[in-house]
Structures are given as structure tokens and as C-alpha cells.
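Every protein chain but one is kept in place in this view of the complex.
Then we have chain A:
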Amino acid sequence: MTALTTRAASVPLTGWIGMALIALNLFLFLFGPMLAPYGQEEIVGVPFDVPQPGHPLGFDQNGRDMLSRLLYGARTSIGISLAAVCLSFAIGVPLGILAAIRGGWMDLVLSRLVDTVMSIPVLISALVVLQALGSSLPVLIVTIACLDSTRVFRLARLVAQGINVMEYAEVARLRGEGLIWMIRREILPNVMPPLVAEFGMRFCFTFLFVAGLSFLGLGVQPPFADWGGMVRDNQQGILYGLYAPLFPAAAIALVTIGVNLTVDWMLSGRTTVQGDNR
């Protein structure tokens, strides 16, 4: 308990801001659509009309309430990224740990495959797949998860390899523990800290990526409101000096800033402590 309180006291301001932003966005993800005063497809005003009472952020290019669409978009944008990152960890972590423990041909084949996929920029690979399959929510989630799981695999394999040669892992193996025990009791607890930090960074990347694809018109398709697509739809407004496309873009930026600040604090806290102890 004391450790926890000293830890809380040492969190820098940026760390608190980051966590507050994450909490806010989680709240929007869970309850956003319920808070929206209007429907996401409901036309209630004049296109690109300025903010006014009842419509604090004004209207979008079709005369829909900007605030309502932002609240609906929270669920789509954050939900897709969360689903994709969870799936990519579900693929990457077990395979990475398995490759590290088993070694041999399985490690070789998986690692070469991952290296090859990683030798193409993610955006380009994703565009190639979307060209073939068209863009729908399941395709989007599975494609991004598969492409992203290569990075997760690499990290999980690297960390697990380091742990697999530790004395306690050696002892467990000599005790005759099976594969399941090795993964659950020896490897997983020890790979958690780096993987949690990685989860934050991967989420950040995926979130920007989904929003970017939607911005290009290749991600989330109408009628779903999503932040990247909203930037695209309202982009023309900027030429008339309107803030309309900046609202969804700022929403995207707030999520990534929040996650980045938190991850940065978690990682930097660790390295400085190690440096000071030396």
C-alpha cells in the first residue's frame, strides 16, 4: 500500500493528464452514443452552420449535429482499434512465446514470415488487402490485427527468450514442468510489464492507423460515424475558415496524446530509476 501511495505521489503532471485523457475516452467509448442529443444520421440543421445553443459544435457537411456524431464516433473509432489490438495480441503473444520456448523450425518459419511481412510498410500491405477484399468492419479489424501481430510477435519472442534462459525457468524445466506451466507460471508473469507498455503504444498506432484509413476513405464506411471519416467529410470546411474538421481531428489527437503521455511516463519512470540506482 505504501509503495502504491509513493508511486502515486511521484506521477508527474503529464502522467496525470495522460491518464485523465484515457479515462475520459474510455467513458466516451462506453457511454458516448447514450449521451448524444441527436442521432448520428439525423439532419437537424443547415450544412456547416456555426455553433449555436443546443449545438455547441455546430453542424457537419450534411447539417447533422457535430457533437452527436463525435459521441457516436467515439464508440466506432475506439472500438475498432481496441478490437484490432486485442486480436493482434491474442495472435502475437502466444505465437511469440511458443516460438521462444520451442525454438527449432517453428521459430525459424514464423520469424522469417514476420520479417517478410514487416519489410513492407503497414499502410501499403493494408491497402493491398483492402483492394482485394473491399472495406468492411470485420475485414478492417482482422487485417490490421494480422499486420500488427507481427510487431507483437517480435517483442513477445524477444522478451520470452530472455526469460526462458533465466535460472528459475531452467529449474522449472528440470522439475519436469510442461509447456502450459512454463507459459502460465514462468513466462507470462514476467513478460507482462513490457507487453502492457507495448499494448498502449500499439493501441495508439492502430488508432491513428484506423483513423488514417478512414480519412483516406478506405476505412469505416458510412453510415457509421467515425472520427477519421468525419475529418475527411468536413475537410472542405477549412477552406471557408470553419473549424468543423478540426473537432474530430482534435478528438483523435487527444486520444493519442493521452496514451503517449501515459506510456512515456511508465517507460521513463522505469529507466530513470534504473539509471539512478547504478
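Convention: a residue touches a chain if its C-beta (ideal position, glycine included) is under 8 Å from a C-beta of that chain, and two chains touch if they have at least 3 such contacts; residues count from 1.
Everything below uses one rule, namely that contacts and distances are computed from a predicted model.
The protein name that UniProt records for the chain not on display, among "Glutathione transport system permease protein GsiC", "Cytochrome ubiquinol oxidase subunit I", "ATP-binding cassette domain-containing protein" or "NADH dehydrogenase (Quinone)", is "Glutathione transport system permease protein GsiC".
When the omitted chain is restored, the residue from A:Leu137, A:Leu188 or A:Leu246 that touches it is A:Leu246. Touch with the chain that is not drawn comes from one residue among A:Gln61, A:Ser111, A:Gln161 or A:Asn260, which is A:Asn260. When the missing chain is restored to the complex, the residue among A:Ser10, A:Gln52 or A:Thr116 that touches it is A:Thr116.
Touching the missing chain, out of A:Leu137, A:Leu188 or A:Ile238, is residue A:Ile238. Residue in contact with the omitted chain (choice from A:Met106, A:Val128, A:Met166 or A:Leu179): A:Val128. For chain A, the residues touching the absent chain in the complete assembly are 14, 116-117, 119-125, 127-134, 204, 208, 211-212, 215-218, 231, 235, 238-241, 243, 245-246, 249-250, 252-253, 256-257, 260-261, 264, 275, 278.
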